[in-house]
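Note that this complex is displayed minus one protein chain, with the remaining chains in position.
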Amino acid sequence: MNKAISKAIEFRYRIEKDVLAAMKKPHIQYWIFLFISVILFVTGMSLWYYQIKTGMGVSGKTHPVGWYMYITNFVFWVGIAHSGTLISAVLFLFRAGFRSSFNRSAEAMTVFAIMTAGLFPIIHLGRPWLFYWLLPYPNERLLWVNFKSPLIWDVFAVGTYFTVSLIFFYVGMIPDLAIARRYATGWKRRLYSFLSLGWQGTPDQWRHYNRLYMFLASFATPLVVSVHSVVSWDFAMSIIPGWHTTIFAPYFVAGAIFSGTAMVITLVVPMRKFFSLEKYITLDHFDSIAKILLLTSLIVSYSYIVEFSMAFYGGNIFEMEVFRYRAFGDFWIFFAIMIICNSIIPLFLFIRKLRRNIKFLFISSLFVNVGMWMERFVIIVTSLSRDFDPYAWGLPSFSTVAIGITLGSFGMFFMLFLIFVKVLPILSITELKEVHE
Amino acid sequence: MNRRNFMKFLGFITGSTFLSSCGIDKGLRKIISYAIPPEKEIIPGEPLFFNTTCTECPALCGIQVKAYEKIFDTERGIYPVKLEGIPDHPINYGTLCIRGQASITRLYNPHRIKDPLIKERDGVFRSISWDQAFQTIISEIEKHKAEKRYNFFISSRTTGSLSLLIDEFCHEFNIKRLPEFEIYNYSAIRKANSFLFGKYSIPHYNIKDADFLLTMGADIFETFISPVSHAVQFSIARKNNNLKWFHVEPHLSLTGICSDKRFTINPGTEIYLLIYILTSIQKRKISSNIPASVGQLIPSLPLDILKEKTGLKEEEILLIRDAYLNSKRPLIITGGVSTRSGSGFEVAVLSGLINWASGSIGSLVDFSREENYLRVGTIEEFVNFLKTIDENNTGLLFLLKTDPVSIFPQHLGVKEKLIRARFKVSLSDSFNETTKICDLILPLSHSLESWGDANPRRGLVNLIQPATKTIFNTKSHGDIIIEIMKRKGKVVSEDFKSFVMSNYQKRYGKDSLNMFIEKGFHEENPSPVRVSFNEENAQLFLRKLKYPEAMKTPLLILSPSLRFFDGRSFDLELLKEIPDPLSTISYGSWISLSEETAKKLNISERDELEITKDQWSIRVPAKIQKGIGKDIFIVQIGGPINYSGMTDPRSGEILSYIEGINIRKTGKNVSIPILSGSMSQEGRGIIPYPIHRTENNKKHKESLYPEHKHENYRWAMTIDLDLCIGCSACVAACYIENNVPIVGINEHLKGREMSWIRVEPFYDEKDGIRFLLMLCQQCDYAPCEPVCPVYATYHNPEGINAQVYNRCVGTRYCSNNCPYKVRRFNWYPHEWEFPRDRMLNPEVSVRQAGVMEKCTFCIQRIRRAHDIAKDEGRSIRDGEVMPACAQTCPTRAITFGNILDKNSSVYKLSKSDRSYRIFEQLGTEPSIYYLGKRRGDE
Amino acid sequence: MRRSLVLATISCYASIFSIIFLSIGYYNYYHDGPPIQPIAFSHRIHVAKVGLPCNFCHVYADKSKNAGIPHIQKCMDCHRAVAVEKPEIKKLTSYWEQRKPIEWIKIYKLPDHVYFSHKRHIKKGVECSQCHGEVQVMDRVRRVRTLKMGWCVRCHRVNDAPTDCLTCHK
Partner (left out) sequence: MKKEYLFEDKHEFVEKLKDLLKKGVPVDRMQIYLPFPVEEVEEILGRPVSKLNFITLLGAITGTITGFGFTAYTVLSRPLITGGKPLISIPAFVIIAFELTILFGSITSFLGFLSLSRLPDIRRILNPMEFDNRFAIVIDDGEDDGKRDED
């Protein structure tokens, strides 16, 4: 048999070993990270309990700033979720080869991000124990939900998004689980064989499998657009100056993918290092994902410009005041951070060297994460604190509880991700095999 | 964890469909039967009404108490929930002021004195029984009688039977009854009137008949004599004879802002202006009532001196003069700060002269309805009394409903002097500086718990009758005094009620008694009083008329407080909760100064300043405010700040000016709750000028969607900004009517006040200061409605933007989306501890934490009207439904009704060319129409 | 194999139990037995036997929101003469002699946020029994309706009474 073939065969075995090696006994750093995130998560949860007991007042919201960090977090996490779907679904449809090295972790990220995001609308309710009133279930009151409310759209969009991403994530994993079950022993083996549903890889299975994967991908693609559009409409559908604008949907979707991509980099870089996956996640891959980062960053920056110019060209005094305030008002510092992180730092990615410089990518991805959080914060808070009636202008108040819960959400997300890397195959082995044939 | 929480918890974890918002709580509730039915039939669930009198300030308005029968775990009783004016009462015509509305919270104030208290040797108070209390008083009286000491009886203004009773009491035990001490005793006016017209009294000002009103310093809407009556009359005059009204003042007051034109005059120089007006009246060809003998003595002032002294511009002076000369029935009222200056007496006399000259005395200035201040003394009398107190010849000291220690200036040393009395008995409802130094405190019942009568002015007597049984172990002043006399074997009558009744019968006969109790007041046409002009005095006065010197700056002006009167209402939480309409500061005291002054002394807002003059000093945060003169500082009376000025022997008033103060920045930065986000309209045309609606406003908004119809009713409101005086009575009324919680200063600092209706002041360079009443606009296309995920808010068939409190899950989306920011969120659970829970209006639910709440046009009143209308098989009449705010508005600026009814007053007003709606360009189609404010020079 | 079966059964049981547990909780929450009243007043005797109409005692039913309960004087009007020797009536008389109000236990409780008017319903011709059940057969009155929103709304719909939220929510 010739060299190429033997190489391919040899590759099959190597990748299985390498990838599944990640599931071996973790070393100390892992435990440290896990510990930290668990602590954060637990504190967040207990703070939430405290908030429910004492009242919403502790969350620093005021009149008129009725939405504050929680909604910021909601939008942020939903945004994070998006690039997962983008990389796994959209790039799949575009047959982008480099996708295979990111998609598993990206999809995992999506699922966990939505789980985190989904908590915040409940956390920010005045009476969270009644959250189920937002679900349209047949009830004794003969009363349904208001389908004209963007919040109900959220419920549907986010709900659908979670379900679909979960299916997508799982389906993508079935063949790999089948491989994992081969290597695992004891209860782990039982678990994997259960999860892999007795997958054998007969031609029929593969046939339907590919079909399903294609369908899910093509469902997820419009979904990803719709979800963040809906989220943006929470704001765009209102009449608050600074919110009530038509560019929000594309603007938010771009922003979402931007932040999500950044988060992917943030997660994959250390993962690659710890589990020494340099062979499978190469610089070229980073190069191309960095390009996505750059592109979306440009779109976002463009939206900033459009927003401001519309406000001032439109000559609507309410809009003008809000945007003047956004740039130079009490929150100018947040605004400045946002501009630097989202519009300026990514510009360096025009330089090929930096695109291929892992360290730089990692750092800048962190900056982008911060920047995008700031963006949502700035949009929400500044618009609310400076709306129509000058008498009612006001500021939110500082709140440790809100900050604690925010950190808690990060804790939750990383905790879930860390657990994921230990229990599930972190690269889609089968696809990589296929690619390397 | 009780069952309810448990179910919450279940709901939380399972989201089980079993749970319903409509769940019945398991608390074992009881219905308690009467043993014997009460003589006045009580229909459970239906309100009862009692007509009585408001005793919060000396104006003595007639009030109608709305009470409900309530059941609390084992007791069943009647409790007042709301105060409203008696519709046809000659003082307040069915309206009430902010203090009047809030006075019900005095009844339910948990900090009231609950039992008689006696001071132990170690200076702490111990509660005793009434019996012991009376015993001590008797024994003390005996003791001091034996030792031949003087006993004194001090009280604030009392009228009617109580006053008579006190006389008998004092006579019986040879107690010296002192003049009644009020800080607002208007003695300058009274002295001037006796000096010119031989009547030592305050006349009744018929503002409603005037066509031009010139007020100098008189804060006729805050504290001056009878604010509500003035407000009512003002609006009548506005409507009937298109009243024109100028106000001259050295500082900045609510009254000044409400006038058509406000002139800032140099402090204490009113006298120049008055003389100028007087001369110009004399000069006029048409005969002045002032005889030539007096007339020739009137000095004529050259304009330039006038300008330089008063600081008024020439055109301003001429404007005032012409307005005065060209009007048929001009009236000038001086008082407040203008009579509390060094030349207060002159000011009062000159205004008297002017009124006489223009023939207003007798018609507009009515002595036949003189205010009942006969027993009220001057500050001088008080000072003299203080001199007479000393250790060994002063025995008993009775203090009835008065707090001289905190109301009168420190430099008089009231506290030190009063302490010298051997035994001090205070009859008071709440703890204050004076009760601290007393030996025995007798807790007074609130006027809603006691019988009595009041005699506010000549020819009018009000009834005071209880609307509930006493909440704490208290007694009414009348009963206390009668009881004391009984114990000394002197039986005046078995109790104060019968005493009052017998008094009434003596005066007006038996037959009208029931009528009196029913109506709550009795008015008779008083015999006309002719006053004669005393020429000699007038000549004498003009001969040796002295011109005042300019006051030394920096100058501190102590201004009366709309909310706290002379400080007596300061212990009402609700009044602290409602912001002062000028500065929008709710809690705490502050000092106002102009921008340039601030720049000069580089003071920035919220800086704490220390104001010192000799020994006296205060520390207050600064508030920069437009419309204040240079180097002038203004503090409002109330709480820590009282009238600390010198006293003027000639006018017998306290001075509200403190000259040559020195200001020091303490460097501290006090956080005061300034509720307004911006004092400027930011060019948003919230109160547009010119006032007629612009074309853009007129045209109806286009919409893709079809119109939705309202069948029979569509509730709407008009607010006439020309009549709105920013008195905030509506705010207080709303708080009481709708169980709006009081959240306290910390929440206010975060901007989380709960008021459903608010007064927004807007300071604009060219248009001066204007008030806007902001409440839920009940939009037809309400932005708040579609965003609610659970239909907690929606558009009701009668055009009300409904809010179903127990459906709300608290997303706060509606509040975000409200352009008027009138929705309020319950950030924390609010306790309604005893006895406040008795005050809750049963027609309105008490909102939980985490729920959005807002104005619903007093839906409970609309519902009630529907109920009655259904019974009578008709539709609701125009003006039948009145929200609490509209009901209490003294100037009737608020009109409410069904706008679908073409004959309703609301419909007519909404079609007026002054009518506009706020942010009409947003297309929210509000149901509240504002009638724009006119400019002074129109 | 066996292990997974065990797991399955356990989860099954768990879910079944939780459902049972919930439904019991629900039942207890909304259907409670008749409470013990201070005096064992029997509607059966007064309505079925004596044949008093409801508004003989509950006089305000057609006048006000609340139907009201009789004051003891009213009871005594009859019971000075009638059935005086019965122990319960003795109780009543003792209440009367002490002029002590009777603390009846409320059976039909509505939450604070609900506005309900007896008057409106009576005037519309709604029978007392439609909500209060056949009291003439009850010795001890118990609640026969859930008093839950759906129940109200259905009836309102059938009789096309207003179903606007503000009709009942205050």
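For reference, chains read A, B and C in written order, and residue numbers begin at 1 within each chain.
Heads up, the rule we're going with is that a residue touches a chain if its C-beta (ideal position, glycine included) is under 8 Å from a C-beta of that chain, and two chains touch if they have at least 3 such contacts.
Keep in mind the model is a prediction, meaning the values are calculated, not measured.
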item: Candidates A:Ile167, A:Ile247 or A:Leu366 - the one touching the absent chain; value: A:Ile167
item: Touching the absent chain when the full complex is considered, from B:Leu542, B:Leu675, B:Cys788 or B:Val822; value: B:Cys788
item: Touching residue (missing chain; options A:Trp31, A:Trp144, A:Phe312 or A:Phe328); value: A:Trp144
item: Options A:Thr43, A:Ser226, A:Asn316 or A:Ser343, residue touching the unrepresented chain; value: A:Ser226
item: Contacts of chain A with the absent chain, listed as residue ranges; value: 1, 5, 9, 12-13, 16, 136, 142-148, 152-153, 156-157, 159-160, 163-164, 167-168, 171, 175, 178, 181-182, 193-194, 196-212, 215-216, 219-220, 222-223, 226, 230, 430-431, 433-434, 437
item: Contacts of chain B with the absent chain, listed as residue ranges; value: 703, 705-708, 780-783, 785-786, 788, 791, 793-795, 925
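The working rule: only the chains that are shown with their structure count from here on.
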item: Mean-CA-position distance for chain C and chain B (Å); value: 47
item: CA centroid of chain A to CA centroid of chain B, Å; value: 58
item: Euclidean distance of C-alpha centroids - chain A vs chain C, Å; value: 54
item: Residues of chain B engaged with two or more neighbouring chains; value: 18, 20-22, 791, 807
item: Two or more partner chains touched - positions in chain C; value: 148-150
item: Chain A-facing residues of chain B, complex; value: 8-9, 11-12, 15, 17-18, 20-22, 584, 675-678, 680-684, 686, 747, 750-753, 758, 760, 762, 772, 774, 783, 786-791, 807-813, 815-817, 819-821, 824-829, 848-852, 919, 922
item: Contacting residues of chain B [partner chain C, same complex]; value: 3, 7, 10, 14, 16, 18, 20-26, 28-37, 43-46, 74, 76, 791, 794, 796-797, 800, 802, 804-807, 843-846, 856, 859-860, 863, 867, 870-871
item: Chain C-facing residues of chain A, complex; value: 139-143, 190, 194
